[in-house]
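A single protein chain has been omitted from the complex, and every remaining protein chain is retained in its original position.
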Amino acid sequence: MTQLHPILGLELAYWQETVIRVLLGLVALLLLTGGVVYLYLFKFVSFMQSRLGPMEAGPYGSMQLLAEVGKWLQKEDIFTEDSDKFIFGIAPAVVLASTFLMFVVIPAGPNAVVADLGTGIYFVLAMSSLSVIGILMAGWASANKYALMGALRAGGQLIAYELPLVLAVVGVVISAGSLNLQDIVAAQATGEIFGWSGIGNPYILTQIVGFTIFLIAVQAELTQTPFDMPIAESELVAGYQVEYTGIRFLVYFIAEFATAVAFAAIASTLFLGGWQLPTSWGLGTGTMHVVGPMVISLKAILLVGVVFWVRFSLPRFREDQLQKLAWKVLIPLALANIVVTGVAKVVF
Amino acid sequence: MAPKPKVPGIVKGLGITMKTAVNTMFPDGLLKPPSPSKGASTVQYPHEKEEPVARARGVIALKEENCTSCMLCARECPDWCIYIEAHKTLAPPRREGGKPRSVNALERFDIDYSLCMYCGICVEVCPFDALFWSPEYEYAEVRIQDLLHDKDRLDQWMGTVPDFEPLEAGSEVKVKKVPR
Partner (left out) sequence: MTAVTDREKLAYIAAKAADARVNVELETEGMILNMGPQHPATHGTLRIVARLDGEQVIAAEPIAGYMHRGYEKLTEVRTYPQITALVNRIDWLGSFANEVPFILASEQLMGIEAPLRAQWIRTLLFEMSRVANLILFLGDMGVQLGAVTPAFYAFRDREFVLDQIEAVTGGRFHPNFDRIGGLKDDLPKGWLAETKNVMVKVRRFCDEIEDLFMNGEIFAARTRGIGVIPADVAMQYGMSGANARASGIDWDLRRDAPFGFVYPELDWKVWTHPDGDSFARFWVRLQEVRESTKMIDQICDGVPGGPIMAKVPRIIKVPAGEAYVATENPLGEMGFYIVSKGDLTPFRVKIRSASFNNVSITPWLLRGVYVPDIITILASLYFILGDIDR
């Protein structure tokens, strides 16, 4: 008996179910990524800059992403002469793999999760660190000084901002009492604020400090402005990605936005209540099978919007200022947040 | 220099970009339906086109009847992009019993727009009001040799030459007329 039995009425072997879950997970991630790219990268940023963005490819430019994908796919696969060909080739795959692995535990409904691991959030944070390896591989194997500088900056930055990311999450884990993401969602949906359960207990209210730190750390993990020193476009001309073209660059592009979606989905799971609406609203699990994915997609898209809004409005930090911000401001704040949360959990 | 994030400065900046985005999406205010194509500051060329001003230097038009092949424009052009060939003919005398006048008959008057730098010296220097500016700008060609506009094409451009505009108060310059 598998978990899909109630929905499909079929008997599926474990491996068949895994295949279906993985495929659906991939499709969901890619669809969301595509939608986010169109909505934010093409349209929202254009409106912020008083222009319309791509309008020619498809109605209102909706097919622009497909056009871009097609363009990247048909480019020549170039390796520079001095580059380390094998590592150069698989570095994009490493980055993309870390993104897909992050997406494995994010629940989109009562059963809609690729693998409901007991150490949910811990697994996510561990997988997100893998992308650093991919970036360092890319920077070194490119045999290009700019790429190397970009990769080293990225390595330092990503490792520095892992800590605030993890520490901000610890507050949520203490409040929910579990590392499992489904449990965290359930705790928010069934929780109460001072006895009132009108909107459940989304952790954004009690963990606002953690939420802010998490968003800032996510911005840095995605190497988005104001933390985009590694791909500082006006200096290093795309940093570690500079020697990539064709399909491999496309993989980086997809990885960047897919990671944004993944992190936003995680943030909405941890802080905004995930796929659940408050149980006091009385929607049964049956409806949540359908409504759940839509709810979490909406919340994730909202948070990605915030990420892109900040990305296109602010200038970038210098590398040492960025590190100072992480080590001297964010980590102490996150630690203080953990202490306060722990004390409050015991007292209240 | 540890930047302690004081909220106001950055947040105000975010507010400005959001305000611009909202103004672009809802140029008539939030209650009316969104119309970004009206709110944006750009026009969707080639579906919509902006009108250039009357004095815009788009293309040079030639009024052949006024040209006497004095060669001043060809001489003064910084790029030497005007090619003039003329021969002398005899025109009938002005009065009965007078000598036949020799006039220049224009054979060839080409402007090479691949060399032209749109400075306007030729138009300015012409003593006989034979050259005029027109704001037409959509004459890009696929082949470079098609950018050499000959006499007839330059004459066609005369149809697009706008009249000279009236001038600001206080000006003592006489507004000339374009010969049609």
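In this document, chain identifiers A and B correspond to the written order of the chains, with residue numbering beginning at 1 in each.
As a convention for this text, a contact is a pair of C-beta atoms (placed from the backbone, for glycine too) under 8 Å apart; a residue touches a chain by one contact, two chains touch by 3 or more.
As the structure is a computational prediction, the values presented were derived from the model and not from experiment.
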Omitted chain - touching chains that are shown: A, B
Absent chain, residues of chain A that touch it: 48-51, 145, 149, 225-226, 228-229, 232-235, 237, 312-321
Chain B residues that touch the omitted chain in the full complex: 1, 3, 5-6, 8-10, 12-13, 15-17, 20, 41, 52-57, 76, 78, 117-121, 124-125, 133, 165-173
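As a working rule, only the chains that are shown with their structure count from here on.
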Chain centre separation (chain A, chain B; CA means) in Å: 52
In the complex, chain A residues that touch chain B: 44, 46-52, 55, 309-310, 312-314, 317, 321, 324-325, 328-329
For the chain B and chain A complex, residues of the former touching the latter: 1-5, 10, 13-14, 16-18, 20-21, 24-25, 36-37, 39-42, 44
